[in-house]
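Removed: one protein chain of the complex. Kept in place: all other protein chains.
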Amino acid sequence: MAEPAPSPPGEAPGTEEKPLLWVTRPLATAARQFAKSLWRPSTVIYPFERLEDPKFRGEVAVASGRPIGVGEIWDNYRGVHALNINTCISCNLCAFSCPDVCIEMVTVPGGDPKHPKKCPQIDYGKCSFCGFCSDACPEGCLSMTTRYELTAHKREEMVYSPAKMFEVYKSKLPMNPIRVERPKNEDQILLDPPICIGCNACARDCPTQCITMLDIPKTTPKPGEKVPKRIWKEPVINDSDCVRCGTCISVCPKDCLFWGTRQ
Amino acid sequence: MKTNELAARLTSKFGEGILGVDEFPGLLGRVRFDAAIASKLFHTFRDDLGFAHLTMVGAIDWIDHREVFYTLWSDADRVYVMLSANLPSDAPTIASAVPVWPSANAHEREAWDLVGIRFEGHPDLRRIFMPEGYAYHPLLRSFKIHEPEDLEVKVRSE
Amino acid sequence: MSTITLFSASDAIAAFLLAHIAYVFPAPVKGWITSGDVVLGLASLIFGVILLGASMINTIMLIWWERKLLGRFMDRRGAMHVGFAGLLQNFADGLKLFRKDTFRPSKADSLGFWMSPTAYMVTSVVIFGILPISTGWNGGSLPLTLLLALVIFSFAPLFIFLGAWASNNKYALIGGMRSAAQMIAYEVPILLAVVAVVVLSGSFNLTTIVLEQRNYWFWAPLFLALIVFLTGMLAEMERIPFDLPEAEAELVEGWNTEYGGMLFAFFMLADYVRYLVGSILVVLLFLGGWTLPTYVPSALTSFPLAGIFWFMVKAYLVFGGFVWVRASLPRIRTDQLLRLGWMRMVPLALLSVVLAALVVAAHCLPVLGCVPSMGG
Partner (left out) sequence: MSEMWVNMGPQHPMTHGLWNLRVRIEGEVIKDVEPEMGYLHRGIEKISEDRHYNEIITLMDRTCYVAGLAWEQLFIVAAEQALHITPPERAEYIRVLSAEFQRIASHIMWYAAFVQDIGLMTPFLYGMRDRDLILDLFQSYTGGRLTYEYMRVGGVRNDLPLGLTDRCRKVCDWLMDRFVEYDRLCLSSTPFHERCDGLGVLEAPEAIAYGVTGPMLRSAGSRRDLRKDRPYSVYDKLQFDVATATTADVTGRYLVRMEEMRQAVRIIRQCLDWLDDHPGPVMAAQLPRWLGAPYAPVGNEAYLLKRNYPTGVGFSMVEEPHGEAGAYIVNDGGEHPYRVKFRSPVLINIWASKRYLPGYRVADIPPIMGSVDVCVGECDR
């Protein structure tokens, strides 16, 4: 049972100051605000006055007596994404990290015909602007801007293709400058050598080209196993370049790559 | 009070009704009990042990059985304790805690609605979130999220 | 009076029109048409149309005035995009409401449902016909104008309750009943406060009451009565803090919950007509009507239509006071409202009647320089 404690002094503010008259204080408070906002109320005439306009921030701050400007650090806003197609490495991490499954990797011109280049396409009808995709982007090419106006007449217009997001990028909007602290990740992609058939799929599809197929002397085939008449190759992953996107795992036909910690 | 003291007191009172008292991070312990002694156990906790505040009633579907858990708070000891009982999946029934803690009313309606636990003696065991006449208990593991057409039909047919 | 009045102007227009129309008719009809009765009738009609237009425009301006004032009290701007400083915003809103479908709930009573907005509107607007706006700017100078105005003003609860009951809605019904109780309760203090004014001025005629304030405005001796009258008017006009009948927090929209489109616009406009009438009554009874104190330089009072100008300025300022109250006070409860009315306002009003009588008596005391012109 809670101890029923009397209200200590100072913990119930306002009770000690009794109103002088019925309604004088509220009337006076409203009148004070009236006098204050007579010239410049602190509301914003939105389509005409914009918070992202630096001149305007100061004006509102001064006029309304606020301690800090309206939208003073506007650049951190998580708005529409800007995509730099040129530096995108098609690693898929943004699509994987999206909790709402609103990112789809679509083909953009620029890749070679065998391995088309894929960039994210975002459906803003589903997007929750959590920023996980831009946090996950290893190259910093997918970033969130201060653009927040997303109205459209059709649902299809809410789907932003890579080209459209590239235009956002080219419009030089302020990018979100916050860089996320990435925790040290000891997990790596490891290889189960006996299963590998050296098919080169992982090295071919690696977005950062950090996998090289090296000749491995395959000296001791298992007894009874048919030895292929070609040179054994095995992927070797350059760990400093690896962005841990897992593409190699998903393309491996024999499931011989896996996540693990190198002892 | 310590976890082992609690275990000793409860075991001396209920004997085999108490299946065990586990250590639980951040809590006084987790008391696993037989559903048959639920009502008596609740009274003991409120009247003898001073756990006046029932904070949470929930249920977990472990596929082969279902677990009901209650968390209680004692103002004197400033500590939480969790009670948990395993119920068979085909007849998940336990005595209601409403006569002991009135606040169990909404919690138990929620547990019935979402996990399908029947609380005997509850004054008003209706669904609380899902529509009346809804066919599923959505927090069961057998309920899959991506079946919109199926849901629509079931609701309409009621 | 040599100045052109609104009624003489209407009379002239009517006579002019009839004189020109009469040519087309044969002689007996012609003679009847140009007779005084027909001219008077048409003149009344023209007078009514002008008055209606003026009152409607003023009402809509009043809405604008409230929106702007309330905005500043709340640290925002109010209407500002349509027209200069949002002056035309309410006309745009009215147009929008006009285009909307008006419908009736299927189980509502047809006659009551359709009748009540119209009747509410009419009984509100018709008061303008007898309010003296300035010298010569009223329809008829009846001896009992004040009583007539108050009587018409108090028709409203009837129609509110009718509409609320007819619309077959629980919220509306509760709101209607609250409205009836509240308005009836506040008739008494209002009439008592008015009695104080009548005692001091010695007349029920509004023009006389204004003219009697040539020495001093009545708010000074009758401050208590002014407070009572303002409070009562707030209750009669159903404004915060006394807007229980349409307390939107519990009753959605109170008695006009089921009304939409133009019917709602009727209710809303009629409400603002009543606000305007209330403010005008305060100006007439306590604030000297269209007159200004004698120490005001004559340049301020001698320009054309100066009386109407100052009258409207006062009325709008009084309404600004109502807006100020709305911006600072919460709504009170029905029982508290009735308690305030019967327990506080009625005794205060009685006290103010006594004060008025004392003032009259003091005027008649020879030592104070008897002013026997007081009283009728």
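Labels A, B and C are assigned to the chains in the order they are written; within every chain, residues are numbered from 1.
Simple rule for what comes next: a residue touches a chain if its C-beta (ideal position, glycine included) is under 8 Å from a C-beta of that chain, and two chains touch if they have at least 3 such contacts.
Fair warning: this is a prediction, and the values are worked out from it, not measured in the lab.
J.: What shown chains come into contact with the chain that's not displayed?
T.: Over the full assembly, the chain not pictured touches A, B, C.
J.: Sort through C:Leu6, C:Val39, C:Leu148 or C:Ile174 and give me the one touching the missing partner chain.
T.: C:Ile174
J.: Please identify, in ascending order, the residues of chain C that touch the omitted chain?
T.: 73-76, 170-171, 174, 240-241, 243-244, 247-252, 327-336
J.: By the contact criterion defined above, which parts of chain B meet the unshown chain? Give residue numbers in ascending order.
T.: Touch set of chain B with respect to the missing chain: 24-27, 52-56, 58, 60-61, 69, 71, 75, 78-80, 82, 101-107, 110, 114, 127-131, 138-139, 143, 145.
J.: Which positions on chain A touch the chain that was left off?
T.: Touching the chain left out of view, chain A contributes residues 1-8, 11-15, 17, 19, 22-23, 25-26, 28-30, 33, 42, 66-68, 70-74, 76-78, 92-93, 96-97, 99-100, 128-132, 135-136, 138, 144, 176, 178-187, 243-246, 249-250, 252, 255, 257-260.
Going forward, only the chains that are shown with their structure count from here on.
J.: Can you list the chain C residues in contact with two or more other chains?
T.: none
J.: Chain A touches which residues of chain C in the complex?
T.: 69, 71-77, 80, 324-325, 327-329
J.: Which chain A residues qualify as touching chain C in the complex?
T.: 23, 26-27, 29-31, 33-34, 36-38, 41-43, 45, 64
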